[in-house]
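Note sheet for the following structure.
Every protein chain of the complex appears in place save one, which is left out.
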Amino acid sequence: MAKLDTLFDVVIVGAGVTGSILAKRLAERGMRVLLLESGPGTGLDAGGFDQFVDRFYTQDIKSPTAPYPHSDNAPIQRPFVTYYEQRGPMNYGSNYVRHAGGTTLHWMGTCLRFLPEDFELKSRYGHGVDWPISYRDLQPYYRMAEWELGVSGDTDEQERVDPNDKLYKDDYDYPMRKIPESYLDLTIRNRFEGKSITIDGDSYPLRTSATPAARNSTPRRNLTDPRDDRPLDDYYRPVGDPHNPDERGQRCQGNANCIPICPVQAKYTALRTLHDATRRSPGRVQIITQAVASRIEIDPISGVVSGIRYKKYTDPQNPSFTEHIARGRVYVVAAHAIETAKLLLASQAANSSDMVGRNLMDHPFVLTWGLMPVPVGSYRGPGSTSGIPMFRDGRFRDRFAAFRIEIGNWGVEFPNGTPASTLRSLVDRKTFNEAFRQHPELIRQTMHEGDVFGDELRRTMRYVCQRQFRLGFELEQLPDPSNRVTVDDHFLDEIGNHRPVINYRLDEYCQQGIVRAKHVSDQMFEVLGATDETDYNKPSGIAANRIEIQDRMYEFHGAGHAVGTHRMGASARDSVVNPDQRTWDHSNLYLVGCGNFCTVGTANPTLTAAALAFKAAEAITRELR
Amino acid sequence: MSSVSSHLESFYRVSEILTGFSRSDLMGTGAAPEYLSVLTHGAGLTNVEDLLGKALRTRDSERAVRETVWPDPRTGPLARRVIFLWYLGTWVPLPEPWHEEFGPPATPPMAEHIVSRNAYIEGLVWPAIGVNTRGAKPSGFASWGSLPGLSLAEESEGAGPGA
Partner (left out) sequence: MSSKKIKRRVPDHITTPFDRCGDDAARHRAELIRHLETALKLEHATIPPYICALYSIKEGTNHEAAMHIRSVALEEMLHMTLVANLLTAVGGTPVVTDPDFILRHGDTLPGIAQSPRVDLARLSVNALDLFLRIESPGPIGDPIPEHGGYATIGQFYASIKDELDLYRHKMEQGKFKEPLFVGDPTLQVSPLDYYSGGGEVVEVVDFESARRAIKIIVDEGEGFDHSIFSGDHEQFGEQPDLAHYYKFKELRVGRRYLPSDSPRSNPTGPAVPIDFTERGVYQASIVTAKVYAELHESVLDDIRTFQRTYGQLLSTLEDGFGARSGDGTKSEHFRRATELMFDIRHLLTKFMKLEGTPIIPEFQLGQQSTDAP
């Protein structure tokens, strides 16, 4: 076995958003950092990102992972390929990306903060657990994360949702103004004006709210950069393609393609932070790609981590590798909630609480869709620019799961494959129906009868597609110890690392949330005057799960928001890391990422994970100084 | 190939009728030779010639397409493939029964695939619904805040989102 003869200050497993932030922060403070990335590093090289874009154009199925070449030696769950060993009773529907840059390569960029109540679910509503830290504790790190990711948003507007939350410090604002709302958002907002809906006898006034996003917009001026408390001379300078020195932060151009890839890099990816980390601290950050951590080596006497064993491969399609050990003073695993849990379990590390791998959560994602009564200009702009916030928090949380409603700007692409499926059904009804019977996983039957060509086809396509829209309900799921990732030596990947074995289900609380979400949707469609085409009786093969609740069928998808598998806590008995993100069991082992979450709330988790990474960077800096 | 390219003009004329797009729109994709070649590979030259011949036999080609080509079990599925090629840049396989009945023996069914990078970028499904190709043809910052194809003046005349 070869050994890397260097002793680093910090060895980080995973070059996604949290690992990159740590590397950058720690290197800025003079530490020598090694990043081990299991996947390829295509995006790190000049021109690498363009390879992703090229690949996107020619892939037959434009799934979220389509632009990013797959590595058999660092596999993921993806369409038609099994990586998870699903033990049921339900399927876990979310995946991630194993590439330098991680899943931010294809995220939407949504950057909502958690609400203060989300940290106190148990004491306020009697469900789940409380976090060992409060919103106030995390607030300064949220500011840093928002500047690192380059978030566009308006604090005024966010705060209006619930002024009591006091989400922001008085003089704070996002570095860029909010991303303008879509015409669909504005149409919905206008039709909501003055209207309410009723759920369980309670009335909820309808409203929409623009969504903060890590996407370049119009820069603000005269602000203070919270990462180093440095006042800006003038305007904030957006960041774009890190490899193009002339590219002074391309503003969003409306490529309408954030997922799977923003071709101009107006949307944040961790490649930016990685680039900063290596360029601004020359010689202090080393990245080894195609290096899969396979075991955390632990000194049996002292309990401290003595090294990370990893398998280095040269060809992503060839299962040959060499083994190495990386050594540092401090170790951080930032490999994604599922991969981190897997590595800890395989190494029998950090698990005195028996909580490693448990409490796996996601945002079960329920979709409803249909046609607006007027054209709304679908398929333009970022995938979502507004949400409907009323059900993110409220007294109802003692009875059913909270949810955030996302307004989708791209027709019914997800989950129905429009507008291609609309076209197929209009042009070739007969064959389409046959294909649907044979391969329901490819397409969902749409409502548009027809057998048309030429001008009539154009007219009908335009009429239908200009009205298509969908709502997405992201539900809070409670921590459930039986929802878990485990490892089993029977289930290994090409180079002998474990594939995740997953048990997953939705509890009654979440199911009750799904029922309410559909009630909410039904009433909203009525207020909007929209034709509801949602029909869960016609199955979609791409949905993770079909579920019957109170004699009605529902479908839900994964939201890509895996959290909870190595949660933070106030006590070593029921948690894996302490509020510094340090493992209770090993004094020099830290974990960062969404696995540290105690509950999932209703905010997309990346921003909170990034904030926690800034917090961990402070703890590690204190320790190493 | 020369027999294919000699059909290019006919292919354009039939494609104009089937897609509802102008000659300039079709030529401006730069993709016609590629599409005609894929169609010929997938369905056989004889069938393609049959499609083009039937459509252009009379002066009223639109009517010929509607009454003869579109309902015909041999040329109908081909005409639909022409639309898929132009709109999606994708070869959509012909149904198995079609291959059994009309497919040339030397032409095994061709699997579904994107014809080329350019074919994706120039897919006409996007302009057909009034927008730009996703991921390839940006429309400009904040363009998504108004309806496509409306000038400022038109919007202010009451066609706004409140209407």
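Read from first to last, the chains carry the letters A and B; within each, the first residue is number 1.
Everything that follows uses one rule, which is that a residue touches a chain if its C-beta (ideal position, glycine included) is under 8 Å from a C-beta of that chain, and two chains touch if they have at least 3 such contacts.
Keep in mind it's a predicted model, so treat the numbers as computed, not measured.
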item	value
Residue, one of A:Lys169, A:Arg279 or A:Arg459, that touches the chain absent here	A:Arg279
Contacting the left-out chain in the complete assembly, out of B:Ala64, B:Ile114 or B:Ala142	B:Ala142
Positions on chain A contacted by the hidden chain, ascending	47, 50, 54, 57, 177, 218-219, 221, 234-235, 237, 240, 244-251, 253, 276, 279-280
Interface with the unshown chain - residue positions in chain B	22-25, 27-33, 117-118, 121-122, 132, 136-143, 152
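Just so we're on the same page, only the chains that are shown with their structure count from here on.
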item	value
For chain A paired with chain B, centre-to-centre distance based on mean C-alpha positions, whole Å	37
In the complex with chain A, residue positions of chain B that touch it	17-21, 62, 65, 70, 77, 79-80, 83-84, 87-88, 90, 92, 95, 112-114, 116-117, 120-121, 125-126, 128-132, 134-148, 161-163
For the chain A and chain B complex, residues of the former touching the latter	53-54, 56-60, 180-183, 186-187, 189-190, 217, 251-257, 261, 263-264, 374-382, 385, 409-410, 419-420, 423-424, 427-428, 431, 434, 451, 453-458, 461-462, 465-466
